[in-house]
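Here it is: the structure, laid out below.
The complex is shown incomplete by one protein chain, all other protein chains being positioned as in the whole.
The first chain written gets the first letter, and so on, giving A and B; residue counts start at 1 in each chain.
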Amino acid sequence: MFQLRIHGRGGQGVVTAAELLSAAAFVEGRHAQAFPSFGSERTGAPVVSFCRIDDKPIRSREPISHPDALIVQDPTLLHQVNLFEGLSPDGYMLINTQHSFADLGLADFVKQFRAERMLTVPASELAREHVGRPIPNAALLGGFAGLSGLVSIDSVAAAVEERFPERLAAGNIAAARAACEFVRNEMEELAHA
Amino acid sequence: MLKQIEGSQAVARGVAMCRPEVICAYPISPQTHIVEGLSDLVRTGELTPCEFVSVESEFAAMSVAIGASAAGARAYTATASQGLLYMAEALFNASGLGLPIVMTVANRAIGAPINIWNDHSDAMSQRDCGWMQLYAETNQEALDLHVQAYRLAEELSLPVMVCMDGFILTHAHERIDLPQQEQVDEFLPPYEPRQVLDPADPVTIGAMVGPEAFFEVKYLAHAKQMQALDLIPEVAAGFARVFGRESGGLIRSYRAEDAETIVVALGSVMGTIEETIDELREQGVRIGALAIKSFRPFPLEEVRAALGGARRVVVLEKALAVGIGGILSANVRMALSGIDLHGYTVIAGLGGRPITRASLLRLFADAIADELQPLTFLDMKWDVVQREVERQQAGRRPGPHAENIIRDLGIVGARSH
Partner (left out) sequence: MPHQQIKFYQAGSFVAGNRLLPPEERSVQARMDRSNSLTSGHRACQGCGEALGARYALDAAMRATGNQVIAANATGCLEVFSTPFPESSWQLPWIHSLFGNAPAVATGVAAALKVKGRTDVRVVGQGGDGGTVDIGFACLSGMFERNDDVLFICYDNEAYMNTGVQRSGATPPAARTATTKPVGEEPGNVFGQGKSAPLIAMAHEIPYVATATVSELRDLEYKVERAMEFRGARYLHIFVPCPLGWGSASHDTIRIARLAKETGLFPVFEAEDGEVTGVSRIRRPVPVEEYLRPQRRYAHLFGDPPRADVIARIQERADRNIRRFGLLPDPGEGADLPGHATDKADVTT
């Protein structure tokens, strides 16, 4: 079973991101469970969502305390909320930012993990470019597909297509593919570094 | 057909396939998505003929359902927590009048203090109102139970509450097998009321009944629930035949046949319990679990048979009877009367506090070592409680508990979740 946790703020599509990922896994014939940390609706408040993916039915329902992957949609949370709690040493992390880990003050932190699994991607900028709005969730999922291979980018695209109205789907898919590309390039650079 | 869908939406689709004729509901977290889903289906004409009534309160919701059901329409509503309490008077009325209404309760804690997260205090507060109470472990089962509920309700002329954990199930996206309309139609015939308001054959419904007859009328309601103990498994078996999967019934055992320790619970926490049990079984521990599916009527005989051979029973429940202790465990204890074993009540998850595998592992280890108190509170912050008790004893005006404790814990957002 693969467990992923997504952090962001209300209004950034954090909850939808987990649902989309679960839908992408479903498209591939796998079992998936997505749920948010629940609270009253409020834009701007820290929000967490969870996704479990497995090849057999998923029974556990507790919040994910030991994620195999983290996606951080909003870097302003970095030093406000304990985002990294429980992340596995072999875990993946993808942060939505134009900056580097060093710029974010995380250079030392990420050294504890596997370098090729700790990446950043400017998802908000890609979203703005392809969708016209800086909602980074679909792009981040595309990036995550590239980073982990847990789901394919095509499955992500299928999930977005199914879920979003037509006028938003195309742009979000484009952003997702662009982010996937970006992440793959980053990984190649790291490999050759 | 398989779909990856939100629990609430799955329930909405399932209810729609039952062809309800009057839907009347008032919004309350975490049931809102169910009612919104149904409202959409009525508006688009997918669910027709159906009257969707936007009522002004939960009391009105149940009252409209009463009127509609008495006039011969299949009626549906949904609520949780405070809403269930607000309609409490009407709940007793509906069951007393024998109206086969089906209602979803998206289990949520009851205030004060106000809390929107999951526990079973709402349904438990109404356990004796005469409604049948079924608990779903998964969203698939939540959908399935609504279909079974209408069969049960209409055959017995008694209303049914389908309980599903608020947020944990209602707001989780997971794989659901949506039934076909034809399957539901085969399983659930149109509503044939036992009594109906019809000018062609007038009846008086709801007369006052004095000491000379009340006792008998009340007993008959109990007798109907006793009948349900036979009907529930029958309906579950019939469901399995038509839909090809197990769902509902009175109880469900998990690896309990040779177990020395059996954990008893209601609802979705069974999933996490099963994972924990699997881990312990790997280590050779003889432990199993029992899910109660029908809480009302309470299957005394079946529970006794399932637990009677164990050395210890741990009842893990999401409700607290303030002033005495466990509720589910009291019912279980009744089933076990005369049998000598160690019984432990564990109150857990109140107000939505997560029940984690790590905590369950520690808990079960303590149980197996018989190092548990008869009544324990899982993951209680005793230091916080102690500080508050001291604060209360120290001054005349110590302030409200909730505010003091929240201040004591600091900013909630500092944790990862």
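Here is the rule we go by: a residue touches a chain if its C-beta (ideal position, glycine included) is under 8 Å from a C-beta of that chain, and two chains touch if they have at least 3 such contacts.
None of these values were measured; they are calculated from a predicted model.
Shown chains touched by the hidden one, complex as a whole: B. When the missing chain is restored to the complex, the residue among B:Thr44, B:Thr204, B:Gln283 or B:Gln393 that touches it is B:Thr204. One of B:Cys24, B:Ile176, B:Val264 or B:Ile368 touches the chain omitted from the figure, and that residue is B:Cys24.
Residue B:Leu97 is the one among B:Leu97, B:Leu145, B:Cys163 or B:Leu363 that touches the chain not shown.
Only one of B:Leu2, B:Ile114 or B:Ala213 touches the absent chain when the whole complex is considered: B:Ala213.
Residue-level contact of chain B with the missing chain is found at 21-22, 24, 49-51, 53-57, 59-60, 63-73, 75, 89-90, 93, 97, 197-199, 201-210, 213.
Methods note: only the chains that are shown with their structure count from here on.
Inter-chain spacing, taken between the CA centroids of chain A and chain B, is 34 Å.
By the touch criterion given at the top, residues 5, 7, 18-19, 22-23, 26, 31-40, 45-46, 48, 57-65, 80-86 of chain A touch chain B in their complex. Remark: chain B residues 2, 4, 6, 29-30, 116-117, 167-168, 171-175, 268-272, 274-275, 352, 354-358, 413-417 touch chain A in the complex.
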